[in-house]
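Here the complex is missing one protein chain, while the rest keep their positions.
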Amino acid sequence: MKRLGLIVNPMAGIGGRVGLKGSDGAGTVARALELGATPEAPARAREAIGYLKPLGTDLEILTYGGSMGEDAATWHALDPIVIGGPSAGGSTASDTRAAAAQMVEAGVDLILFAGGDGTARDMLDAVGQRVTVLGIPAGVKIHSAAYAINPHSAGQLAALYLGGGPQRRREAEVMDIDEEAFRAGRLSAELHGFLLVPFDERRLQPMKAGRGTSEGAAMEQIATRIVESMEPSRTYFIGPGTTTRAIKDRLGPGGTLLGVDVFRDGRLIKADANERQLLEVLDGAVGGVDIIVTVIGGQGYVFGRGNQQLSPAVIRRVGREHIRVVATRDKLVSLGLRPLLADTGAADVDAMLSGYIRVAVGYGEDVVAPIEA
Amino acid sequence: MERAPIVYPYIPNSEPRVKQAMLDAIGIESVEEIYQEIPSHLRLGRRLNVPGPIASEYRLRRYIEELLAQNKNCKDYTNFLGGGVWQHYVPSVCTTIMGRDEFLTAYAGDAYADHGKFQAQFEYASCIAELVDMEVVNTPTYDWGMAAATTIRMASRLTGRSGAVIAGSVSPERLACMRTYAESIVPTFAHVGVDPDTGQIDLAALSRAVTEETAVVYFENPSYLGAIQTQGAEISRIVGAQHALLSVGVDPMSLGVLEAPGRYGADLVCGDIQPLGIHMYFGGGGGGFIATRDEAAFVAEYPSLLFGLTTTVQEGEYGFGEVTYERTSYGSREKAKDFVGTMAQLHGIVAGVYLALMGPQGMRELGEGIMQRVAYVLDALSTLPGVKAPAFGGAMHFKEFVVNYDGTGKTVAEINAALLERRIFGGKDLSGEFPELGQSALYCVTEIHTKDDIDGLVTALREILWVAPGPSSAAAEPVSAPGVGRGII
Partner (left out) sequence: MGIVKVRDYQQAHWDEPIIFELSTPGVRGIIPPEPEDEITSKVGDVAGRLPSSIRRQDPPALPELDQKRVLSHYLHLSQETLGGNLTPDASLGTCTMKYNPRVHEDLVNEPGLAELHPHQPDETIQGILAIYHGLEQILKEISGMDRFTLQPGGGAHAVFTAASIMRAYWRDKGEADKRTEIITTMFSHPADAASPATAGFDVITLMPTEDGYPDLAALKAVVSERTAGLFITNPEDTGLYNPLIDQFVRVVHEAGGLCFNDQANANPLLGIARAADAGFDMSHFNVHKTFATPHACSGPATGALGVRDFLAKYLPWPTVEQDDERFFLDYERPSSVGKTKGYLGTAPVVLRAFAWCMMMGPDGLREVAEIAVLNNNYLMKQLENIPGLGFPYAKGRRRLEEVRWSWEALYQETGVGTEDIARRIGDFGLQHYFASHHPWVVPQPMTLEPCETFAREELDEYAAVLTQIAQEARDDPELVRTAPHRLAAHKRNDDASLDDPARWATTWRAYRRKQSGA
């Protein structure tokens, strides 16, 4: 018997069709409803959980009442256990957090949640990495990798995970953009953390083809390679992300997942440095400085999203030839054939960063991709 | 008279009206419109200068048969060549299964439409596992050389070391394959010789050669020069003391009578499946197997496909799939990647058929009978003046042994030329590969040899080696024989 938690943020995505660029904040939701928007998240959730029907009585579904999950489950005659409901007049965010916390307490194997980047942040706040989760994309903004690419994919992956399939998981980014700023035409993305999501690497693979490298092994290869190439007395600014975290872990304890950490001679000099601190290190660095960054989120940004500490001033002083980009092949390919992106806020730096760059994807393996400003 | 264009039997749409209808369906005048994708300066602006066509199947067959008739084959001649490619009997059931279009022309389908292919491969692996006493067996790689080299690369990754010690004699050709493939991670092989009297690996020298840098010790049993190695357990202890791994190459045909290498300490076992129901095919009948214990660390280092038994949605039905599809190489071993590709799976299926036909009794009787023939021929050869057989007096032999002609005043080349006139392929000339053995040849006797075949060889040699009484002739100049590689005994 497996146990699933189901949380639908019914207001997620409501602002999109009416041009509101998101739905964070009660005011925005009200405005969207005024403009005639109808909630889309419940329908998306319904599409996804239809894939759970074949599990039958081997699955117990815990959810909140009404549009927060009960409706979607009963639509498929799945007979959920309702453990709570939306609070009268309460924010959907606090309901999401409360539901998720309760589900962890109840020992669920997986929480499926439908929403957008804001919902993912609520999940991060409420459960962190204490339980496996998976997002059904329903929001206007989906920058977080904790979401499956569409509701079908979410449902299939959940059914596989709960139905005895591979139990592999990976850390997936939770990104969010400040919606106020976004609505004002400015982009300011932050990396908030990582959720644990199921991960299925098995594909229909003909026997003649070479097998791929698992993502975890690829990160280990990249870490080995970068660490082997480090030079004495040189300083390394290593940006946030799971791929870069593997490098930090290889160097020793204390590195951060979300911050820019400074290493020299194999030791952590400064964890989670801000721009001013990085500039100070640059002032004192005698052996030269390298920046090591990875691709953040699903859009392909290497600078300007989630690692703004690596500011134009910092990048200018380090220079393009001392920037190393690392990423797994899967991550690069997931961008389609779109270029990598840099948006540092300084036109001269973006121009400097533009052009082809070698991305380290394994030990002795690079992929060449363009960066566009 | 102008000939009409050929409608090729292998190209149905070469029929002009069909072709035109298809062009019409696409909406183009000619295929040239598609070939506009290729810049004109890269086009071959002329007809290929190649022979043919021989459009008639009958004429083609005559043409190829006449070419093949220029060869002298081992069915018409009596063959004593072995050394890695061996003439054994190929059961008719093996030929039938190998020729089935279902297997012959299948490729990369999954275990639904190609369920039978997976099961046959699984059964092949299962039979090899019984022979060598291991629990994991790969789908076959190209040949023994590739399999042996792969065990060396696997051992290097498993131990994080880059030294390899080759003990006892190995075919120089095979060794050359192993070097080419292992080179990028195991740049050099150290060699340990044998006691020339017993043909056994020199354990004292082995102890000195195996160090904490050693990833793997590889030896063959029987060795290339035919000596059965009896000290497997001692070798395993020497290897284990340095936490290195032991890889043993075997002739699977010997394993009805010789101990399974898994029983004397092998960590990795390899060999060739050609003798298991596959013709010699001028050296093209090979397939390499690799076997290990069922430990996750070993399984992770296989570059090969591994087919596993599992279940399907249908209760009680066997299903098959690829085991540990994403094989994660641990630690810093990512420097030593391997490729996979189209290798030798059909030969694996046939080898499975062969072993199922033979069963344990067949393999035992086969081995016993071969050893008896070898004892018989050695007895007979040693009666010939100047002939030393076997060259290593103390060793026992399975199906191959070295015959030394130094005392006859004749070279192997001369003797083999004379044998050829009598429709006999004499043993492989070792004087190029192993000059220290003098004028020696590697002979092979298997279950296909009758007493008459053996007696015929002995009689022929007696005639060839007969010299009129008189002053003894000077020792002949060694003649270089095939093989760039110099072997180590």
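Residue numbering begins at 1 within each chain, and the chains themselves are lettered A and B in the order written.
Note that in this section a residue touches a chain if its C-beta (ideal position, glycine included) is under 8 Å from a C-beta of that chain, and two chains touch if they have at least 3 such contacts.
All of these numbers come straight from a predicted model, not from anything done at the bench.
K.L.:
For the chain not shown, which residue from B:G199, B:G256, B:G271 or B:P390 touches it across the whole complex?
P.N.:
Of the candidates B:G199, B:G256, B:G271 or B:P390, B:G256 is in touch with the missing chain.
K.L.:
On chain A, where is the contact patch with the chain that was removed from view?
P.N.:
Where chain A meets the chain not shown: residues 47, 51, 150-153, 155-156, 164-167, 202-212, 329-330, 332-333, 336-338, 355-356, 358, 361, 364-370.
Keep in mind that, in the parts below, only the chains that are shown with their structure count from here on.
K.L.:
So how far apart, in whole Å, are chain A and chain B when each is placed at the average of its C-alpha atoms?
P.N.:
51
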